[in-house]
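Missing here is one protein chain; the remaining ones are kept as they sit in the complex.
As written, the chains take the letters A and B, and residue 1 is the first residue of each chain.
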Amino acid sequence: MPRHFLSTADWSRDELESLIEEALAFKRGERRDRPLTDRSVALVFFNPSLRTRASMQLAVNQLGGYPIVLEPGSTSWTIEYAEGAVMDRDRTEHVAEFVGVLGRYCAAIGVRVFPALKDWREERADPIIGAFARRSPVPIINLESAMHHPCQALADMTTIRERLGAGKRRVSLVWVWHPKPLPMAVPNSFALAAAQLGHELTIAHPPGYELDDELVRELNMLAHDHGTRVRISNEIEDAFDGAQVIYAKSWGSRMFYGMAEEEREMRAAYRRWIVDVKLMSRTDDAIFMHCLPVRRNVEVTDDVLDSPASAVLDEAENRLHAQKAIIARVCEREAR
Amino acid sequence: MPRHFLSTADWSRDELESLIEEALAFKRGERRDRPLTDRSVALVFFNPSLRTRASMQLAVNQLGGYPIVLEPGSTSWTIEYAEGAVMDRDRTEHVAEFVGVLGRYCAAIGVRVFPALKDWREERADPIIGAFARRSPVPIINLESAMHHPCQALADMTTIRERLGAGKRRVSLVWVWHPKPLPMAVPNSFALAAAQLGHELTIAHPPGYELDDELVRELNMLAHDHGTRVRISNEIEDAFDGAQVIYAKSWGSRMFYGMAEEEREMRAAYRRWIVDVKLMSRTDDAIFMHCLPVRRNVEVTDDVLDSPASAVLDEAENRLHAQKAIIARVCEREAR
Partner (left out) sequence: MPRHFLSTADWSRDELESLIEEALAFKRGERRDRPLTDRSVALVFFNPSLRTRASMQLAVNQLGGYPIVLEPGSTSWTIEYAEGAVMDRDRTEHVAEFVGVLGRYCAAIGVRVFPALKDWREERADPIIGAFARRSPVPIINLESAMHHPCQALADMTTIRERLGAGKRRVSLVWVWHPKPLPMAVPNSFALAAAQLGHELTIAHPPGYELDDELVRELNMLAHDHGTRVRISNEIEDAFDGAQVIYAKSWGSRMFYGMAEEEREMRAAYRRWIVDVKLMSRTDDAIFMHCLPVRRNVEVTDDVLDSPASAVLDEAENRLHAQKAIIARVCEREAR
């Protein structure tokens, strides 16, 4: 059974700390080995990607490997995930063959597969990426699933380490307004990784934008283990007072999961949730983080984004280094 | 005039046997040369592809070359194939310039171009891939045309050799039900290659699903040369009794070429044409083959597909090795 990278939840704090150190070693040029020489990694995008696509290709290339990019498209190539299915409808290939074949060609498979945005109860357990993992003979690397984006989270944790040094920091995840409801993978994975690494986490969002209940329970348990607690607030200012890291992100309401039209009115009330210089001035000289793409002057004002406090390009660059650490680790566990 | 790889029909039995041996030498790691160093191969997909795209890129890369993947799309980039055409309609480039330019960049050109599914009489002669070949200054490798898929066929023959050893085998091509009529390139090329290599071929399909008349004549002549004969039956069981290889594939009826709606009723009557354990038990311990993607529990049941008899992942893997042998061969014939 290969070791997958589906969520940071499956990796211990020590393992995550070690991946961060390797990411920084790659960035500083201290680590230059090419463990993927004469090997290949498949990068499968069921949904569009620019940043992930560029950084993953480059990561595989710099590790000495050959990246194969496949874009089945969200509609043209439909995968059957159910075991025992009678495939007489429109789905053309079972995930068993999909990963079985790629496993003959590649040392690992990166997969981006967004949520269907249909049934919250079903999708909150991230079943699609789970089906890839269950059937794959080689490690699956999650390049953003319905509920998790662990490569982004590891790059974010690397950026905090790089900017602020090791140790516990006061980290705030702040919901910001956006014209459309977005998936929850990034806030889920950021909050989880921050809690796993022992940071003091504050989450601020308007009422109705609660994260998954089970995830919040997990965050609280992790915080308790680290002698701290998670603070959740419905006031944006609470995220800023004394914070060292402001992580801005918009997401949709679970109450209107996949129903953008129905959510519109509730969402419209929170347009003032935007990061600006005044809010930043309440912090303890915090850095500003965002996974990108970002809506300028909607999620955050130009003056914050263009200030030295902004770490958004560092986060994007660290995607490359973090992913090199992840790929090198999961592929080393495979003796081919 | 370059040596193309359009159909196994243009290659002698000795040449095909030699390609199979080279494919197995690549697979076993006995052959590791990189004849494409500092050279490039263009892979042109007028139709979508995952398996062919992945395996061809990897084949070129492992031979030391640089693969350029081009996806003109079936609609956005329309090629004129007729000589002397006045191009004042919607076709934007003549095949002469298309291959002329790529021939300046690349040692060979792989082309996937599916049938238009309009006129059987015209398309049965595979005129589009022929136009590429006629105009190209470098070898054209057929990555599936209207009527042939020789890379698949060579991988299939390699798999039979690998699983069952050299020599004549009792090989059955079995039509299976599928919700949609599919092209005939795979069954055409499989039957042809099996006959060329001297296997004892049985073809079973429902009435109305006959292969091309001229192809069948060719199969009979080849069988006669090898002291055997081709058996064609309208009973599925005939394909299984005593067989050593079961090759399942669905295809559309020539009578309703390109007319899925009109074929529907005739097709519906043959839903029971599915490979299952009971049919497999009639064979001489046969291996099960399919080119993939396969509809589970529609073309073949899970228990056959997941059994040790199934060679479908071997076939997919052997695409890589067979294609390395093909590319190396056609490119070596070109003195650049």
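The rule is simple: a residue touches a chain if its C-beta (ideal position, glycine included) is under 8 Å from a C-beta of that chain, and two chains touch if they have at least 3 such contacts.
Small disclaimer: the values here were computed from a predicted structure and weren't measured.
When you scan B:Pro48, B:Gly100 or B:Gly208 for touch with the missing chain, the hit is B:Gly100. In the complete complex, the residue from B:Thr92, B:Asn234 or B:Ser307 that touches the missing chain is B:Thr92. Within the set B:Leu6, B:Leu24 or B:Ala42, the residue that contacts the chain not displayed is B:Ala42.
For subunit A, the residues touching the absent chain in the complete assembly are 48, 50-51, 53-55, 57-58, 61-62, 179, 292-298, 302, 306, 312-313, 316-317, 320.
Considering the complete assembly, subunit B touches the hidden chain via residues 38, 40, 42, 66, 68, 70, 72-73, 76-77, 80, 84-89, 92-94, 96-97, 100-102, 104-105.
Just so we're on the same page, only the chains that are shown with their structure count from here on.
Subunit A maps onto subunit B through a rotation of 120°, based on Cα atoms and reported in steps of 5. Work out the mean CA point of subunit A and of subunit B, and you get 40 Å between them.
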